[in-house]
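Here it is: the structure, laid out below.
With one protein chain removed, the remaining protein chains of the complex are shown where they sit.
Labels for the chains are A, B, C, D, E and F, by order of writing; each one numbers its residues from 1.
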Amino acid sequence: MSILNWIYIVIVAIGAILAVVRMIKGPDITDRVIALDVFTTITVALFVFFAMVFDRYIYIDVALVYGLLAFIGVLVIARFIERGF
Amino acid sequence: MEKVGKLNKYVFTVAVMFISWVMLTSTFRPDELITGFIVSLLVALGSFEYLTEHGLGHFSPKRIAYLILYGPYYLWQIILANFDVAYRVIAPSMPIKPGFVAIKTDLKTDSGKLALANSITMTPGTLTIDAKDDVLLIHWIYVKDKTLEGATKEIGGPFEKYLKEIFG
Amino acid sequence: MIYYVGSFLLIALGLYAVIIKKNLIKILIGLDLIASGVNLLIISIGYVKGGTAPIFSRAGLKASMMVDPIPQALTLTAIVIDASEMALAVAFVVLLYKYYGTLDIKKIRSLKW
Amino acid sequence: MNILLEIMLATPFIGGLLAFIGGKVHRWVRYAVAVTFSFLTLIEALVYYNATIKGVVWGSLFGSKLVLQTNPISWLFLFIVTAMSFLIVIFSIGDMEEDKIKLDSYYMQLLFVEGAMVGIVLAGDLITFFMFWEIMSWTSYFLIIYGGKKSVAAGYKYIIMSIIGAYSMFIAIAMLYVKAHSLVYADVAATLAHSSATFVVWTVVLLGIGFFVKAAVMPLHTWLPDAHSEAPSPVSPLLSGVLIKMGAYGLFIVLYGFLSVQLAGNIMPSVFSTPILLYIIQWLAALSIVLATFLAIMQEDAKRLLAYSSISQIGYVVLGIATGTSLGVAGGLFHALNHAIFKGLLFLAVGAVIYRTGTRNLSDLGGLVKKMPYTFTALLLGIIALAGVPPLNGFVSKWMIYEALLQKKEVFLLIMAFIGSTGAFLYVYRLIHSIFLGQLPKKYENVKDVPILMQFPIWVLAVLTIVFGIFPGLAMNVIVKGMKLFGFKPIAYTLFGFPQGTAMGALKVINISAVLVVAFVAAWVLFLILSKSRKVSQYDNYAAGQVVTPELKYNYSFGFYMSFGRVIKSILKLGIERIYNYWVDAAKVFGDYYMRRVYTGNLETYNSYIVIVVTIAAVAILLGGKLW
Amino acid sequence: MIIRLIIGYFLLYFGALFLLLGAFGLIRLPDLYTRMQAATKSTTLGAFSSVLGVGILHPGWFIKCVVVALFILLTAPIGSSALMRAAYKTGVPFDERTVVDEGKEFFGEEKKEEAK
Amino acid sequence: MVNIANPILLVVIPLFFTFLIALSGSFLKSGVKYLPVIAFALNLVVSLALIPEVVKNGMVIATTAGFKPPFAIDMAVDKLGLFLSIIASLLGFVASVYNLFYIDEEPQEKFHALFTLLVAGLTWMIITGDIFNLFVAFEVTSIAAFGLVGFHRDKGAIEAGFKYLVMGSIGGSFLLIGIIMLYAATGTLNIVDIAQKTSHLTFQQKLFPFAMIFTGLGIEGALFPLNAWLPDAHPAAPSSVSSILSGIMTTAAIYAIIRLTNTIFDFNQIYFFLMIFALLTLIFGEVSAFFQKDIKRMLAYSTIGQTGLFFFAFSLNTVNGLQGAFMQMVNHSLSKGMLFLVVGGMIMQVGSRNIDDFAGLGRKMKVSSFFLAIGAFSLMGLPPFFGFWSKLKIIFAALQNANAFLVASVVIILLMSVVEGAYFFKLLQVMFFGKQEKDVAVKEASYGMLFSVVVLGTVLLIISFYPSPVIDFMHKAAAEIINKNYITLALKLGGL
Partner (left out) sequence: MVRKVVYSIFLAIIVLALAMFFAAYPFGKNKMTVGEYYLNHGVAQTGAANIVTSVVLDYRGFDTLGEVSVLFAAAAGVAILFFLAGGTKREQEDLTKPNFVVRVGSRIIFPFILLFGSYIFIHGHLTPGGGFQGGSIIASGFLLLYLSYPGTRTNRDGLSIIEGLAGLTFVVLGLIGLFLPQYSFLYNFLPKGILNTIVSAGILPIIYIAIGFKVASEFAGIVDDMMCQVICRGGGK
C-alpha cells in the first residue's frame, strides 16, 4: 500500500477518533448520536476507500448498505429522543 | 400544480428505477438490463405514489437544463459552506452568533421544499430544522437578519429561483 | 490467539451483563453481545492468513487464496437467528414494560417457585 | 388344564370391566356380573384344591420369565381371597345399593383388588408378584377412599405407606434380579443359597418391610386403623380379612420358599434355636399382639376397634409363621384362614349394624339384640372365635401357636400371646355389649335386621367359624400337604384335631366343643336374663375412659388397662406418628426453604446458574479433566 | 493517467481533511446546534469528495461511486434535520450567544396539541 | 411415485404447511386450523413408512442438495430416533386435533403456524445428522416455543416467555460455541465425520465442547439447575403447547445429548457427573412438584423430575440403563403429553388452574379423569402401566454393577417416586373425592378434545399391556447406540 493511502487513512482515523471522543463525552444523547452519525459517514468513506485498496468491488455495496442502515438508525433514534419510548 | 395521472407517475418511476439499476450494476450486459427492467417494473408498482408529484413532467428539457445548472451551483455552495465552517471552527475567536429563524418559501411542491431545505442545510451557516406549510425553521450560525423577509432573502433566495424551475 | 480474545471478551461481557445488569434493555444488549462474540469467534476460526472472501468475482482468483467459506455461511445463519431472537425479545420487553411499568428485572418476578 | 391358572387370573379383571360396562345398562347387570365372576373365580380356585402346579410361563420381561404357579399354601390364600371376595360382593349388593352415584366403578375395583390378590398368590416369580402387589395397592386405595372425606386422608396415608413398602421390596427384587437375572422363585432360592449373609439379610429385611407394611405389623401399622375403619363396610373385611394376609403370604414365601429355616440358621446366629432374623420378627409380632390389643380396648369406634384387633390377630399369624417349626407355621397359616373368616364376619356384622343405625360409635349404640337378633348371634359367634374360645376356629390355631412356642421354650413370647388373648376378651365383650346389650336408644326403636343379601354372607362365615373350629383337619389337610413342599416335617392331625405328640397332650376339639357348647349356651341364657333384669342407662357403656362412672369397676378392671394403654399409645404416637410427621414436616421445610431459594423467579439468578455450571466445567477443564 | 491520479488523490485528501474538520468541529463548537452544523456540512462534503476520488482513481467504478456520493448527499441533511428537531423539542440548551429563537412560535401549535 | 420413507419429509412437510398457513391465513381465516392436522397425519404416515426400512437397515439416511455427507446436511434416523419421531408426529397430530377445539383466541393463524413449526423443529432436532443443523433446529424449536409461551399475552405468559427467551438464547449461544469448537478441531460438521476425526483430541480438549453443548441442550432439556425457565414457561403456554413442550422437547434435547455423547464424545469419565445432574434434577423436580397448587406448574415440575429419571438411566452408560432411559422417555412423552391435554380441557371447564378447584371433577368429567388417572399412574410407575416396566428396567439397570453410590441413587429415585405418588394421589383424591365448593357448571370436554386424549391413552394402554415389542425394540436401539453402531451404520449407508 502506498504511502499516500496510509496518510489518507491516518487523517480519516483521527477524525474517527475525535468523533468517538464526542460520543463518549456527550453530554447529551443527541450529541452522542451526532457523533455516531459522523463516525458512520467516515466509515462509509473508508469502506469505499478500502474497496479501492483491496480491489473488491463488493465493498462498495457494503458501504451503501451500511450508510443506509445508519441513516435509518439515526431517524429511529431521533424519533425516540423526541417522543420517548 | 397540475394533476398527474397514476400511469404517468408509474412510467416515470420505472424510468428512474431503471436508470438507477444501470448505475448500480454499472454494466449494459443484457441479462442485467432485462432483470433491471423487470425489477424496476415491480418496484415502481409498490412505490410510484411516493417518488414523484410531476411524473414524466420531470423530464421536460427546461427542468433538466435547470437541474444541470443547479448541480454545480449547489456544489459550489457546499464548498463555500465548508470553508465557512472551517473558518468558524478554526478561528480562535470563534465568530458565531447563532439563532433560530423562520423563512418563507414560494415553492409549492413537497419535493421542491425538500430540495430547498436540503440545500439550505448544506450551505453556509444554515441548517433546516423543520418545515410547515410555507415556513421553514432554520438554525443559523451567524444571524445576519432576524426578520422573516430578511432571513428569507438571505437564506432561501439564491436557491429558490432554480428550484422553482426544477420542481415547480 | 490474540485475535480470539476480542470474541471471548464480548462473550464474557455479555454474560456479565446478563447476570449483573438489572435493566431489561441492558440484558438484551448482553444477549446480543454474547451472540456477536460467538459470531466473531466463528469468523475468526475460518480465517486463513492472507485469505480473501471466497467469491470468484473475477478471473485470477484461486481457491487457495480464500478463507474458509463454511464459517461465513454459519455466521450468516447465526446472525439472522440472533436478529430474530432480538426482535422477539424486544417485543417481550415492550409488553413487560406495559405490564410492570418498569424495566427492572428484579421487579419482574410474579412467577417463582 | 394349566391354562386355567391364567383364566383364573383374568376372570376377576374381565369381570370387573364387564361389571363396569354392564353397569351402564342397569345396575342389576352390574350386580349379576360381579356375583357371577367372583363366584366363577371361586369355582376356578376350588379346582386347584391341593394341587401343585409349577411354572406356567405367561410372559417374559428383561430376560426373566413371568410365571404362574400354585401349591396348597398358595391355594389356602387363594381360597381366602376368592371366598371372601365372593361373600363381600354379595354383601355389597345389599349394603351399598343406595349410594348410586359412587357405585359406578365400585364392583370393578372390588374385582380388580380380588384379581390383584389372585395374581399375588398365583405368582411364581417376583416380577409378577410385585406387579400384582402394586396393582393391589392402588386398586384397594380406590376402594378405601370410597368412604367419604375422612377416608380420603386415610387412603392417602395408606397409599403412601404402601408405596414406601413396595419400593423397599422393589430394591430387594432388583438386587436379586441383578444377581440372577431370573426372578422365578426357584432361581431366587438358588441365588440366595449361594449368597453372602449380608445379602440375604438385606434382601429379607427389604422384602420384609414391604410385607410388614401391608400386614400392618408394628411399627409399620399406622395406616391400618384409619384405612380399615374409614373404608366402606364391605371393604373393611376385605382389607382386614384378606388384604393384610398378603403380607403374611409374602413372608411365608420369603422365609420358607426362598430361604428355609436351616439355611437362615446357617448364615446367621440363632436364639432359642431360631435364626435371629426370625426371632426379631417374632418379637415384632408379639409386640403387635399386645400393643394392638390394648389400643383396641380403648376404641370408641366399632370399626376402629376391629381394625386394631386385626393388627393384633395378624400378629399371631406372623408370630406363628416366624417360629420356624412345623406346628407353629401351620398354626400361623391356619390362623390366617381363621382370622379371615371371623374378622370378615365381625366386620360384616358391624357393617350390618352401621347399615341400619348409621353410626359406628359404640357409645351411641346399645340394646339392639332384640332388633337385630340374627346379626347379634352371628357377631357373638365371631367374637367367640376371635377370643380363641373353643369350639370355634380361633381356638385351634391359637392353640397350635402356643404349643409351638412352648415347645421352643420361648416363654416371654408365649406370655405376650396369652396377654393378647385375654385382652381380646375385653374388647370383644365391649363390642357386643355396647352394641347389642344395654339400653336401646329411642331413635333405633324401628330398626330391623338387615336384608337376606347381607345376612347370607354373614351366616356363611358364621357357619365356617364353627366348621373350622370343630374340624380343623379340613384346613390341616391343605396346610400340611403344602408345608411338605417347603421342607417341613408333616404334623399328625385328624379331622377333629391333633392325636398326640404335643406338650399339651392330644387335642380333640370335638370333645372340648361338646362340653363348651353346653356351658356356653347356659352362660349366654343366664347373661341375657341378667341384662334384661338390670336397666342400665344408655351412656353406661365404656367411653374409652372419657366418662368415668362407678360402673366401670364392674367391668373387668378396665381402668388398669386404660392407663397402661395410654402410655403405650403415647409411646406409639411418639415413635411412629412423630417420625411420619417429622418427615412430612421436614419435606415441607425443605420445599419451602430450599426450593424457594432455587426457583426464585429472578432471571438474573437463573442466568447465573448457567454461568456457574459453565464455570464448574471450565474449572474441570483447566484442571485437565481431573476434577474427580 | 497521472492527471487522473492527481485529481483522484486531490479529491481523496480534500475529503479526508473535511472529514477531519467535521470531527474537529464536533469537539470545539460550544453547543449541540452549532456542532451539528459543522458535522453535517463537513463530513458530508468530506465523504462525498472521498468517494468521488475513489471513483476517479478506479474509473470502472465511477458510476457506482457517484451513486454512493449522491446517496450521502441526499441522506445527510435529512438525518440532521430530524436530530436537530429532536434536540430542540426535548429542550437541549443552546449557547448563550444565541440571538433569536423563533422555534417556539413555529412549534407552538403542535406543542399545544401535545398538551391535550 | 416418490418413496415417502424419507426422513427429510418429517421436517419438510410441516414446514410446507407452516408456510401454507401463512399464505392462506388471510382467506381461510380460522380454517387454517385444519392444516396442522393434515401435516401431522402425513408425518405420521411417513414415520410409519420408515419403520420397515429402519428395522431392515438399522438406520435410514437422507442427504440434501444431491451431495454426499459430510459435504451436505443429512438426516439420519436410527431406531430410537424413529421411535421418537413417531411419538412426535403422533403427539403433534393429536395436539393439533385438540387445537381445533381448544384454540379460539386470535391470532389463530400465527398460533397454528408456530405450533406446526414447533413440532417440526423438535422432529428436526431428533433426526438431523449434522451438528450445526442441530443448532438451527434447536433455534427453530426455541423461537417457535417463545412465541407460543407468550400466546395468552397475560402478565404471567409474557414474564415466562421472556425468561425462557433469555435463558434459551444463552443456551443457544453456548451450543453454538461448542459446535464451533468441534468445527475448529475437525473442519467438518457432520456428526459421524466429527466422531471419526476426534481421535487426536485429548480428553481435556473434548471436554470443553461437550460442556458447552451440554449446557446448551441442558437448558432445553430441563436439567437442573439450567431448567429454571421451565416451571414458568410450560404452565404459561396453551395446554396443547405445554403437551408438546413437556412431552417431546425435553426428550428431544436429551436424546440429542445421548446421541452426541455416544458418537462424538466417547469418554466414560463424565458419567458420574451427569448422574449427579440427573439426581439433582430428579430431586428438585419432584419435591417442587409436591408443593405446587397450580396443576400445570405441578405437571411442569414433574416433567423436570421425569427428565432427571431418564437422564439418570442414560448416565448409567450401559445397554440396560439406556434401554430404561428410552423406555422412560417414551412413557413420559405419551403420559405427560396426554396429561397436559386432559388438564387443558379441565382448566377450560373449571376456569382455574388451582388443584383445589378440581374437586369433584372425577364425577363430572369421567373420561378425562379416567385418562388423567392412567397418565398419572404410568408416570408414577404403577403396574400394569408402561411406566412400571420402565421404572423396573431403570432400577434393575442401576443395581447392575451396584456400588454404594448407585444404591444410594436408587434409594433416592424410589424416595422421589414416593413423593411423586404423594402429589399425584393428592391430585387424584381431590378430583375423585373432593367436594366442589364453587358452583360451576362443569361439562365433559368436547369430543374432539377427548379424541386426542383417548388416542394417546389408548397407545399408552396398548404398550402397557403389550410392552414386549417396545421393550425389545428399545433394547436393540440401546445396544446399537452403546456399541457405536450409529457410526458403523452411517458409514455403511453412505451417511458420510
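By our rule, a contact is a pair of C-beta atoms (placed from the backbone, for glycine too) under 8 Å apart; a residue touches a chain by one contact, two chains touch by 3 or more.
What you see is a predicted model, and the numbers here were worked out from it, not measured in a lab.
Taking the complete complex into account, tell me which visible chains touch the one left out.
The undisplayed chain, in the complete complex, is in contact with A, B, C, D, E, F.
Since one chain has been left out of the picture, which residues of chain D touch it in the full complex?
Residues 608, 611-612, 614-615, 617-619, 621-622 of chain D touch the chain that is not shown.
For chain A, which residues touch the unseen chain?
So the residues of chain A touching the missing chain come out as 58, 61-62, 64-65, 68-69, 72, 75-76, 78-79, 82-83, 85.
Can you list where chain F touches the absent chain?
Within chain F, the residues that touch the unshown chain are 2-3, 6, 8-9, 12, 15-16, 18-26, 62-67, 70-73, 106-107, 109-111, 113-114, 117, 120-121, 124, 130, 132-133, 136-137, 139-140, 143-144, 146-148, 150-154, 158, 161, 177, 181, 184-189, 193, 197, 205, 208-209.
The definition used in the following text is that only the chains that are shown with their structure count from here on.
What shortest step count links chain A and chain F in the network of chain contacts?
Counted as steps through touching chains, the separation is 2.
Shared touching chains for chain B and chain C?
Common contact partners of chain B and chain C, which must touch each of the two, are absent.
Closest chain to the protein's overall Cα mean, using per-chain Cα means, please.
F
Centre-to-centre on C-alpha atoms, which chain is most distant from chain E?
Result for the farthest chain: D.
Using CA atom averages as chain centres, what separation in Å is found between chain A and chain E?
Averaging C-alpha atoms per chain gives centres 12 Å apart.
Which integer distance in Å separates the CA centroid of chain C from that of chain E?
One centre to the other, that is 31 Å.
Using mean CA coordinates as chain centres, what's the gap between chain C and chain F in Å?
Here chain C and chain F have centroids separated by 28 Å.
Among the residues of chain A, which ones contact at least 2 other chains?
In chain A, the residues touching two or more other chains are 57.
Counting only residues that touch at least 2 other chains, which ones in chain F make the list?
Chain F, residues with two or more chain partners: 162-163, 166, 170, 231-232, 288, 291.
Name the touching chain pairs, would you?
A-C, A-E, B-E, C-D, C-F, D-F
Where on chain F does chain C make contact in their complex?
132, 136, 139, 143, 146-147, 150, 153, 155-156, 158-163, 165-166, 169-170, 172-173, 176-177, 180, 183-184, 189, 231-232, 236, 288, 291
Show which residues of chain C lie in contact with chain A when the two form their complex.
52-53, 55, 57, 97
Quick check on the complex: what are the chain E residues that touch chain B?
Chain E reaches chain B through residues 18, 21-22, 24-25, 28-31, 33-34, 36-38, 40-42, 44-45, 48, 60-64, 66-67, 73-74, 76-78, 80-81, 84-85, 88, 94-95, 97-103, 105-107.
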